[in-house]
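Excluded from the complex is one protein chain; the other protein chains are retained at their positions.
Right after this comes subunit A.
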Amino acid sequence: MLSIKNLHASIEGTPILRGINLEVKAGEVHAIMGPNGSGKSTLASVLAGREEYEVTEGEVIFKGIDLLELSPEVRAREGVFLAFQYPVEIPGVSSTNFLRTAVNQVREYRGLDPLDAVKFLTLMKEKMKLVEIDQKLLSRSLNEGFSGGEKKRNEIFQMAMLDPTLSILDETDSGLDIDALRIVSNGVNQLKSDKNATIVVTHYQRLLDYIVPDFVHVLYNGRIVKSGTKELAMELEEKGYDWIKEEVDSKATV
């Protein structure tokens, strides 16, 4: 489904990603872990199409299409979803109106009829249950005054509404208490199928107790330096990132 080859990206001339290779197949969950500043969020942003990042080398093929050629909105319509690390507060735009606009633009692109108000509300009510989000919250301005947990739940709720093929969760677990983490993970797990895939970007192993990955990759200095299964995450939890850094740095000096 997703094939990343030798991806290099920089911001304002500073290279952040220095040759990422990653293959993601339908039905899989990949966790990307790594110390702060390793390039995890940059990878998520580049996949979603954030314009500040310049791709200097490499390719990203998504469902046979050159993803890097597409605008952020077309990527979303093709089925890429980024759950933001810091969801943006947008005063004056109601969550409901925003989502209806988004859902119908995505549907139009996919050749589906737009949802009328009634059908949209029905769909919304169904998906709200997934992340136990209150309808009152959705009548307010988008993310404005939401708590940290509410914002993250709203991200997963939007994911449920947009029905993506590839979901990228950027530090969705950071700052969540255990109840919120359970709710968010539960939502993600219920949305999982053999037709879609998930990339979980996280600093902590804790999330992976709830969203169990098929593969774990460690990102360091803009490269994937180690890949393994969920046991690798346990090891990182236990020993921290220093041993990986040492391993990589010693190789580099040899």
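Assume a residue touches a chain if its C-beta (ideal position, glycine included) is under 8 Å from a C-beta of that chain, and two chains touch if they have at least 3 such contacts; residues count from 1.
Definition applied: contacts and distances are computed from a predicted model.
A single chain of the complex does not appear, and UniProt lists its protein name as "Iron-regulated ABC transporter permease protein SufD", one of "Isopentenyl-diphosphate delta-isomerase", "Iron-regulated ABC transporter permease protein SufD", "Cytochrome c" or "succinate dehydrogenase".
The hidden chain makes contact, of the residues A:34, A:58, A:87 or A:187, with A:87. Touching the missing chain, out of A:73, A:116, A:134 or A:246, is residue A:73. Screening A:6, A:56 or A:101 against the full complex identifies A:101 as the residue touching the chain left out.
In the full complex, subunit A makes contact with the omitted chain through residues 48-51, 71-73, 75-77, 81-82, 84, 87-88, 90-93, 98-99, 101-103, 105-106, 109, 141, 158, 162.
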